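The structure that follows is given in the form of C-alpha cells.
Selected chains only, in their assembly positions.
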Amino acid sequence: MNTANTGKKTKVGIINVTGYAGVELARLLSRHPAVELVSVSGRSAAGQRLADVFPYLASIDLAITPEVESVDFAFSALPHKESAPIVAGLIGRGVKVVDISADYRLRDAALYPQWYGFTHPAPELLGEAVYGLPELYRKEIAAARLVANPGCYPTSVILGLAPLLKAGVIGDHVIIDSKSGISGAGRSLSLGTHYSEVNEDVTAYALKGHRHLSEIEQELARFGGRPAVTFVPHLIPMTRGILSTIYAPLKAAAPDLEALYRDFYQDEPFVRIAKEPPHTKHTWGSNMCLIYPAVDSRTGRVVVLSAIDNLVKGAAGQAVQNMNLMLGLAETTGLEAVAVYP
Amino acid sequence: MNTANTGKKTKVGIINVTGYAGVELARLLSRHPAVELVSVSGRSAAGQRLADVFPYLASIDLAITPEVESVDFAFSALPHKESAPIVAGLIGRGVKVVDISADYRLRDAALYPQWYGFTHPAPELLGEAVYGLPELYRKEIAAARLVANPGCYPTSVILGLAPLLKAGVIGDHVIIDSKSGISGAGRSLSLGTHYSEVNEDVTAYALKGHRHLSEIEQELARFGGRPAVTFVPHLIPMTRGILSTIYAPLKAAAPDLEALYRDFYQDEPFVRIAKEPPHTKHTWGSNMCLIYPAVDSRTGRVVVLSAIDNLVKGAAGQAVQNMNLMLGLAETTGLEAVAVYP
C-alpha cells in the first residue's frame, strides 16, 4: 500500500463528502498525485453525481454512494458519534482511516459521555488512535492505522502554545480567545449560520465549555502540568479562517520568543513564524499555520497569535498531511498550494 | 442656554464633520428635537454643501465651512493633537464643548507625549475636563463646560468592568480582547482599511500598546488598585460594532454576577444586561451597550462580554448623551432609536 515505493496509486474514499470538510478533502485529493479518489459517500445526496451537487467539482467523475467502496484508505467526515462505529468497522477490515470527527481524539473513554453525550462504542481503539497533529506526533502517525484528526480550534491553539509549554516558561493560567469564520459551523442550516443574522455581527458562544476544550486540555497536559485553560470561541463574519489569541503569564524574564518558536518549528513545512501579526487571509486555501509570539512587557504576559484556514490545516489539509505520513509519502504532497490572496 | 427651560433651541456645530464620527453626529443631531445644527466645518471639503459630499444627509441644508460659526455648543471630531488648541479656544469664548478626540481624556499631561507624541498645549484644562462616560460621571458632566468623550474601546471595556471593580471581587490581572469593525479605523485611506485587504480577514494590531490603554488604565484606577491590563484590539470584517471579551480572575467564590450587574446599571437607559452572549448587530445604529457577565467555574475566572456600536455609544451617540446632560435635557433625547436589525 506504500505508494512511494510502488508507483501504484492508493485508492482512497471520503465518507460523508457533502459537508464542508468532505468537499474540501475532495478538492485536495482530486489533484493529489499519489492517491486516487475512487469513492465518496453521502446520506441525503446518495445517488446523485458529485458534480451535480457541487458543480465546481465537475472534474471529479464520481457518484455519491451510501457507503464508500473498494478503498484502501478512508477519511471519515461524519458527525461525531456517527463516525465511531463506521471507522471501527473499516479498521477491522484493514482499511487505514483518518477520522475528521472527534470520535477518536480523546484517549479517555470516560470523557465522551461528558463532552459529547454518548458512550464510546469502540473504546479499545482509543488507545491505538494517534492524535493527528504531525508537528507533535509525526512518528506515531506514520506508524498508525487510525489517526484522529484534530479539531480546528485545537490545531491553532496547540501549535501556538507548544513551544512555550515545552520550554516551561509560562505559568498555569492560559486564556484562549478564538475567532472563527462561519464555515466552522458546517453546512447544516441553523439560525446561527443564516446570512442576515451573522453578517455584520460578532458574538461569543459556548461559554459553558466548548467541546474542543477537552482535546486542548488533553494535549497541553502532554507537556506536564495541567494549565487552567479558559477558552472562548467567537464567530465573525467571514467564511474561512481562525485566529486564536492566546494569553499566558510568563514565569520569569521574557525569553527570546522568536528564537524559541523558530527553533521549535525550524523544519516544519506548514508552520511559519510571522514577523508581524498574521492575517487569516494569508492562509486562505492553504495548509499553513502562521504564528506570532509577543511579550506584553507592561504586565509580564505572553500573547501568541495563531492563524489557520479552518477547513485546510484545521480539517481537510491536515487530514491529507496525516494520510501522506501514513502512506510513506512526502508529507507536503498535494498540499503545496500558496494561499489565495486577496 | 438651558433649552429645557426656555424652549429655544441651542445652536450646535460639528468641527470636522467629514469623518465617520462627524457624519454620525450630523445624523443624530439632524433629528434632535431640542438643538439646532447650524454649522459644520471641514478642511478639504470646505466650500461644498454637506449634501453634495454625503447625499444621504440631503435633509441638512448646510455648507461645510472652514470653521464652525455662531454656535453655543460644539463637538470636535478633529484628530488628536489638532483638537486640543481649537477646543481650548472655544472654551475661552464661552462655548461648551464635547471633544470626541483623545485630547482631554487623560488627566495627567505627562501622558500625552508618551502615548500621543505631543506636548499638551492646554494642560490647565485637563483638570477641568470631565471624562464623558455618563454611567460613571453623570453629575460632573452635567456641570461641565468641557467633556472628553471616551474612546470606543474604553467605553465597552470600562462599562464591562466597572461593576466588578466597584464590588472588589476580581484580582489584579485583566485580559481584554476586543474585536472592532473597520469603521473604527476612520475614513482616511490606508491599506489596512482597503476592502480587498480586510474583507474575509481578521488580525490583531497594536500589540505594543494601543493608545486607548492609557484611558482604560486611568479609569479603572478610579476604583482603587491598579490592575495589570493586557489589551489586544482586533479588526474584523464588518463596518460597525465592538465586542470586548474581558477575562479576570475571581478573588473568591463567584458572586451572583447577574444581580451585581443589574444592580449597578439598574437605572441606566443605555446599558442592558443581556440574557445571552450579545450580538454587536443588536446595537447597530443605537446607543445601547449590551453586557453579559459569566463565570468560568472550571478556572475561577469571570468572562464579561460587552457590545456597542463603535460610532454611536462609542463616539457620536455618547457625545449627544453628554450634550444632553450638559444642556439640562433629558439624557435620552434624540437617542431613542432602536437598533437596525438585521
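Note that the chains are named A and B in the order they appear, and that numbering of residues resets to 1 at the start of each chain.
By our rule, a residue touches a chain if its C-beta (ideal position, glycine included) is under 8 Å from a C-beta of that chain, and two chains touch if they have at least 3 such contacts.
Worth saying up front: this structure is predicted, and the values here are computed from it rather than measured.
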For validation: placed chains = 2, all identical. Expected total copies in the complex? 4
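Everything below uses one rule, namely that only the chains that are shown with their structure count from here on.
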Taking each chain's centre as the mean of its CA atoms, chain A sits from chain B at a distance in Å of 40
Touching residues (chain side chain A, partner chain B) in the complex: 173, 175, 177, 179, 181, 196-197, 199-205, 207, 209, 228-230, 232, 234, 236-241, 243, 245, 247, 249, 277-281, 284, 294, 296, 298-301, 303, 305, 342
